[in-house]
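A single protein chain has been removed from this complex, and every other one stays in its place.
Going by the order they are written in, the chains are A, B and C; count residues from 1 in each one.
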Amino acid sequence: MGAYIVRRILVGAALLVTMSLVTFLLFFATPVDYARLACGKTCQPAQIEEVRKSLGYDDPVLVQWGKFMKGVAVGREFPDDPALRAAAPQLVTECPAPCLGYSTQTNSLVGTTIKERLPVSLSLALVAFILWIVVGVAFGVIAALRKGTLIDRGIVGIALFFFAFPTFFVGLFLYTYFAIKWQVFPIPRYTPIADGGVWPWLQNLLLPGATLALFYMAGYVRITRAFVLESMGEDYVRTARAKGLPKGVILRKHTMRAALTPLVTMAGLDLASLAGGAIITEAVFNYQGLGLLAGTAARNGDLSMSVGIVVTLAAFVIAANIIVDVLYAVIDPRVRVG
Amino acid sequence: METPMTQDVPAGRHSAPSGSAAPLLEVDDLRMWFPVKGSGLIRRTVGHVQAVDGVSFQVRAGQSLGLVGESGCGKSTTGRLITRLYEPTGGAIRFEGEDIAHRSARRLQPLRREIQMIFQDPYTSLNPRHTVGTIIGAPLAIHQVVPKDKILGRVQELLEIVGLNPEHYNRYPHEFSGGQRQRIGIARALTLQPKLLVADEPVSALDVSIQAQVINLLSDLQREFGIAFLFIAHDLAIVRHFCPEIAVMYLGKIVEIGDRDSLYSHPSHPYTQALLSAVPDVRQAAVGGRRERIRLTGDVPSPINPPSGCRFRTRCHLAQEICAKVEPPLLQIGPKHKVACHFPGEIGKAPEQPITARLLGVDQHGTPDPGAESVTELGTGPGYSDTWLDLQNRTVVSG
Amino acid sequence: MYIGRDLANANRLFYRSLVSFPLSADPKEATTPVPDLATDTGKANADATEWSFTLRDGVTWQDGKPITCEDLKYGVSRTFAQDVITGGPNYILGYLDLPKSGYDGPYKKDGQADFDKAVTCDGNTITYKFNKPWADFPLAIASLRAFDPYRADQDKGDKSNFSVFANGPYKLQGTWDEAQGGTFVRNDAWKQDSDPLRKPLPEKIVFQQGLTDDIIGQRLIADSGDDQFAVTDIPVLPAQYSQVTGPIANRAVLVDSPFTNYLVPNFKTITDLKVRQALLASTNQEGWIAAAGGDKAAAPSKSIVNPALVGYADNPNFTYPPAGDVDAAKKLLAEAGVKTPYKITFTYRSNPTRDKGASALQNTWNQAGFDVTLNPLPDTYYADIQKPSVVGDVFWAGWGADWPSIASVIPPLFDSRINLSAETKGQDYGSYESDTVNKLIDEAASKSTVDEAAKVYAQIDDQLGKDVAYIPLQVQKFYLLRGSKVGGYQAGAATSGYPDLGTIGVTG
Partner (left out) sequence: MSTSFLSVNDLKVHFPTEDGLVKATDGLSFDLERGETLGIVGESGSGKSVSSSTILGLHRGSKARVSGEILLDGVDLLTLSDEEMRQRRGKDVAMIFQDPLSAMHPYYTVGNQIAEAYRVHHDVSKKAAKARAVEMLERVGIPQPDRRVDDYPHQFSGGMRQRAMIAMGLINDPSLVIADEPTTALDVTVQAQILDLLQDLQTEFQTAIILITHDLGVVAEMADDVLVMYAGRAVEYGTVKEILTHPEMPYTWGLLSSVPDVSGDPDAALLPIPGNPPSLLNPPSGCAFHPRCTHRDKVAGDLCRTQLPDLVPGPRGGVHLKRCHLSDPDVIYRAEILPEIAPDLVEEL
């Protein structure tokens, strides 16, 4: 198992390197001249070139990528300009390894910005995740156990209803009614645990969390229902009944364990991809998470930030993949590797 | 010399008499070793599953060879090698005299018409999204053997041949029962008028009453079109019914091969004997209770690290020292009967001394014996020679 | 910092300038600079190539140290460090009397001697020397922050963008979060008697960024809790107009913004003046404005120049009714003798509102005898249409003046010499090239007073109208809501149409 995990991590790292390269290539494949954008509306061609140089966009793509990789490995300085360093050292930013780059648009180290934004997205993802897993799975199981009844149809129908509505609509609806009109919740504003403790943090996360959860919940209700139904029809559940096990034990020990295992994969990957931020939800509730950051970076042609985010997110997804696989091996002895 | 041994092998009910012409298919020392990867950081190949290890046999045009054995013995892998779904690790597959073992995919294309396969599972081997007409007609279109406008006619003809309603060409596989689906699979295999059909457990997924229908259909087709069969099955009774010649496999090797009568009435390998004695017999009802049988202990060993010498020795009641040291050759012991055992013989008639020792140049414990004479003319290649070792008299006789 | 509302807010709260716009509701008064850090509105030489300002006594930074002439000089010098600080209003680079290549800012100090000659300090008096007349220089100072003082010891280069070292009545508490905003509190070092303009009103000002327009509208309509003290620079969305009625409407104000929308015909493809005139005649401003949200969102415009700018005059060439004159257009096309329907492509930056507006324009153009293909482009629009290769016979564009002077409208948009090159069209998206106009631009630039320049600009605008170098569409309006406990609310030309934070207080 240890070797397996190490191998997976190595493959994952290689994947990350590839993804960063792809991001670079994609970025330069777009027809937009980001130096021109950055320069402003009264820029003369000579100035644009100067800006291009100062942004580091004048090097060939591969050279830029090479510098990025070097930064990740050993760190860099921004700008990489010995003359400036000698003349005005306060202007040079140290970016220790692993350096994800320096954004000239936010004027900050990409790593620092991501570190600031990540907790927002993670908090949101976590609260949403817990909401949808608990509620989604519970309703999915209930629907499966009451298959074909009104309860089943009602649950599936409501889940689909929320699934069908766009997130921004659900989010706006919850925000407008629960926070602004009825004031059931405070107007959501991300409050770090460090600032106010767990309750304000959680309280502020409930509306955006619910927005996100409602979207995912539908899928989980349906999938849980399907898995539970499938599992209830499995031969081993029949065996369990034939042994004379009480219903509760059969449901808990035999049906649910098998039914919920595939959910681990889904949930793990969903959580990981959510760590990258749910752009729409973040935008509606003004939660400055990675999703919004990624959106802004892409829109503004902020290559450094884009690459940093892509690599961070990819790392999350790859890590989640590995964790999910390992978890799977723990749950399902059949997939254990030697 | 007893007369029956010199007689021609009784031909199967539906098969043409075997001629002396070159065989349609000749498999010589065929090997398929699947690599096993380690779980370390670098996934080195740490061993091989010796799924097929030195298998030789012949199939003559219009004839049937049965391949029996328990799960994991390599019979299905053999079938897949012959249809070149896999490329063998070693050995030769000569089809009409040409070795196809390592042919490129492109050069295999014409061969795909000649060798077709029928699969076990009629549920998964048909594409559920295609109509039966498309499924059966696809090979015609791919190989461009029939003009486009004639395909439907040919499809309907084929449906009729396999006993399905020709008007049902536009139905989907799920609209048919299991037996009918297997007929569709057979029709598809027949589309290009193959010379050899590899049938891998063609009836084991079917209800008993349907099995007989399909077996009879295959017999009729063989008689009508002169198709040769490599018939792979674990059901010894069905193989006996269908094939005039049968090979028994154990752990990737043929342990006994021969004509039907020799093999079923005079099995000379302890494994064949055990296998045959284990088949429940409906005729036992007249007597009541269980039949006498040879009990095998334990499970089939892993094909990754098969036992040394004779692979069956770990479960064999005859096994002696030599069995662990030397692998027994597939020795011809009758006009159409070969067995791979140091102590071959019908039940209760096994020799006390290894009859192979002298042939292999070892003593009776399997230790190399330079004084022993090696008899080289008893070849172990595919097919049968005119000389064989007579077990009772321990002499080489010729027919 | 280069966004209108940020520039205005900064001036009102924490960054004082030599001269500033007064807190006035009157557009004319609001665009006339008054002394702030300086003792007067500046002294120019005869041809306005040299400007001098003298610092007022007793003006200090938030740490109590006095603001010096060197601080002013340092502030200007930073603009030259284009390799460290990118973007921003770079006009100064073209105006200041320096050799073409040379000065690279206060960090590496190449060419520092040249700069020291162009900008000089004499005690508390700073003098700027320009290579050409800059009559409306005080307007630029009041509008842009590039001429504000800057303390060298607080300079962290590019990273300084979001740090505030104040000299106004408020200072930043903690740090500014570029995504969320920040909180400003009273600056104790600021003294009322040193500042003729500002009054400290609320104790604390919280900036909240990143909210969606929709939510902002909803919150201000709901007017609950702290939102009662809120002002915003985000106009109410057309979808929410129906909710702004009764007492809520009392909290709304409709102001002119400095932004205009206009169309440019492509002079490379539509070479026939009559065709351009036909296009102009059949342009449906009304339809465009209706799509934008009606009279609360925009008004028809009669020039590319925003009415709030100093020296504004209606362009006499744009006399067609706002809904367009299809018949006149038909006639012009007939006179042009071109084959109709005349195929044109309309290229614009896509969003749902503009998509609707574009089809309104398309409709009347088609009626007039054009055959219009719509070519909506994504967010990278401006960068795209600068490329000569991008397809379009008519382009949509928007512009807002950097300071309330026509000098920051017409030259950047229509001077072919600074815009057109092999690789780019600059801001001259229609590739308009007129020696007459270029010559007049030079003439306007040589005028030493704003009023004189305005007269020349009127001439240029007339020429542009005659050539149909552009077709005006609309002046954008801001329909702004505020909380019920906001007092002294004012939004207007001095603050680019945004709420004037210098006047706002809280009531109740």
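Couple of notes before you dig in:
Convention: contacts are C-beta pairs under 8 Å (C-beta built on N, C-alpha and C of every residue); 3 or more make two chains touch, one makes a residue touch a chain.
Computed from a predicted structure; not experimentally measured.
The undisplayed chain touches these shown chains across the complete complex, A, B. Screening B:S104, B:S209 or B:N393 against the full complex identifies B:S209 as the residue touching the chain left out.
Touch with the chain omitted from the figure is made, among B:H48, B:H234 or B:H365, by B:H234.
Touch with the chain omitted from the figure is made, among B:I135, B:L158, B:A247 or B:L296, by B:L296. The missing chain, though absent from the display, is touched by one residue of A:E77, A:E116 or A:E234; that residue is A:E234. Although one chain is not drawn, its touching partners on subunit B can still be listed: residues 13, 70-71, 177, 179-180, 207-213, 215-216, 234, 236-238, 240-241, 260-261, 264, 274-286, 288-291, 293, 295-296, 298-300. Mapped onto subunit A, the footprint of the missing chain covers residues 234-236, 238-246, 249, 253-254, 257-258, 261, 331-334.
Operating definition for what follows: only the chains that are shown with their structure count from here on.
The geometric centre of subunit B is 87 Å away from that of subunit C, both derived from CA atoms. In this assembly, the C-alpha centroid of subunit A lies 38 Å from the C-alpha centroid of subunit C. Subunit A contributes residues 30-33, 36-45, 47, 50-51, 53-55, 79, 81, 83-84, 87-88, 90-91, 93, 104, 106-108, 172, 175-176, 180-181, 183, 187, 283-284, 286, 288, 292-293, 296, 299 to its touches with subunit C in the complex.
Subunit C contributes residues 2, 82-84, 86-91, 93-94, 106-109, 155-162, 177-180, 208-212, 214-215, 218-219, 222, 224-225, 227, 379-380, 382-384, 386, 412, 418, 421, 423-424, 427 to its touches with subunit A in the complex.
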